[in-house]
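Please read the structure below before turning to the comments.
Removed: one protein chain of the complex. Kept in place: all other protein chains.
Naming follows writing order (A and B), and every chain is counted from residue 1.
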Amino acid sequence: MSPDALLYFAAWIFCVGICLVIVKRNTLLMLVGTELMLNAANVNLVYFNSRSSLPDGAMFAVFVIVVAVCEAAVGLAIMMRVYHFYQTSLPDQISELRERT
Amino acid sequence: MSIGQAGLYFFMIVGGISATAILFTRNIFRAVLMLLATLLSTAAIYILLGAEFVGITQILVYAGGVVILLIFGIMLTSRLSNKPLNISSHNLAGGLIGSLSLLALLIFCYQDLNTVYPSGIITYPAIGISLLTDFAAPFEFSAILLLISLAGAAIIAATNFRRHEP
Partner (left out) sequence: MALNFALISFLLPLAGSLIVTMLAQNSRIAGRIATLFTGSAMISSILLAFQSWIIPVYAQWPWFQTGGSQWSVGMLINTTSVLMGVLVLLISFCVHLYSISYMKDERMQVSYYARLGLFTGSMTGIVFSSSLVQLFLFWELVSFSSFLLIGYWSENPRVVRAATSAFFMNQIGDLLMLSGIVLIGIDKGTLDLPELGGQGTIAVSAGLLLLAGIMAKSAQIPFLTWLTNAMEGPTPVSALIHAATMVAAGIYFIIRIHTLLPSEVLQIAALIGSITGLAGGLGALASFDLKRILAFSTISQLGFMLLGGTAGTPGAAMLHLYTHAIFKALLFLTAGVIIHQTNEQDIRKIGQIKSPLLTIPLLMGAASMIGLPLTAGFISKETIIESLHSGWPLWSAQAVTLLTTVYTTRLIYFLLAKSSSQPTHSGRPDAFMMMPVAVLAAGCLWIIVSWSPVDFSGSLMRSLDQIHNFEPGMMTYVTLALIISSASAAFFWFRRQSTVPGVNGEEDNFGLDVLYRNLGSWPLMRLSLVAEWTDQRLINPAIHFIAYIQVAWALFTGWIDKWVVDGTITLITEIIIVSGDSLRMFTRGKIQSYILWAFLMLVIFIIWIIA
């Protein structure tokens, strides 16, 4: 097989993730998109690490997963908080800092 | 084509399709399930690539933690508002342009990439040793980060702020 297929796969996943972050109006789906992007990065890390005997890439992937978990936990907490606060989960309507028109 | 290769392709296709399905589904719960499918197929790819530890961590943490968290989030928010969750899209053109341009850029970059078929399997002892030797500091930092973030998440979600009156 051409190993590049995995790179294409990761690129695809990343693009889907970025697309989700930009396009979806729901905060939850934006979080999902973030997770997808991190996963795509992880796929790349693991794929490139598989060419060497050293576990550095895998280690990096593990730390990325940890950070992703942290991010998901804090993100969800913030999302819940914001939801309580603004009664919405739409990021468009959370525009406190914006100039009022 | 070996079984490993066939599995790789299979999971790549499954992961790609399910990731793409997240984009198009109208049901947010189904979207999270699609995410779970993607994460699991990614874990399978890790294992097939020889990084079992990462793959298992992925299954444990994502499938067991993050996705559950997300599902809880969905259930909580939909319960609170008593209205269907808005999963409509906007900025469609911008998103498509951005993501497709990145895709094109990456594919262009991968054209002249010399690749070697991967070899070797990373064993658990090696990982354990490197975690406690070379990666001891990142390990501890990540542990502290995880602790802080989880505690912070709990505090943020639990503290009862009064609603801001505009």
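A few remarks follow.
One rule holds in what follows: a residue touches a chain if its C-beta (ideal position, glycine included) is under 8 Å from a C-beta of that chain, and two chains touch if they have at least 3 such contacts.
Fair warning: this is a prediction, and the values are worked out from it, not measured in the lab.
When the full complex is taken into account, the listed residue touching the unshown chain is B:98, out of B:98, B:138 or B:152.
Panel shows chain A; residues 18, 21-23, 25, 30, 91-92, 94-99 of it touch the chain omitted from the view. For chain B, the residues touching the chain absent from view are 90-91, 94-95, 97-98, 101-102, 105, 108-109.
Assume only the chains that are shown with their structure count from here on.
For chain A in complex with chain B, the touching residues are 1-9, 11-20, 22-26, 28-29, 31-32, 35-36, 39, 42-43, 46-47, 49-59, 61-63, 65-74, 76-81, 83-90, 92, 96. Partner chain A is touched in their complex by these residues of chain B: 1, 5, 8-9, 12, 15-16, 19-20, 22-23, 28, 31-32, 35, 38-39, 42, 45-46, 49-51, 53-54, 57-58, 61-62, 65-66, 69-70, 72-74, 76-77, 80-81, 85-92, 94-96, 98-100, 102-103, 106-107, 110, 113, 115-120, 122, 126-127, 130-131, 134-135, 138-139, 142, 145-146, 148-150, 152-154, 156-157, 159, 161, 163-164.
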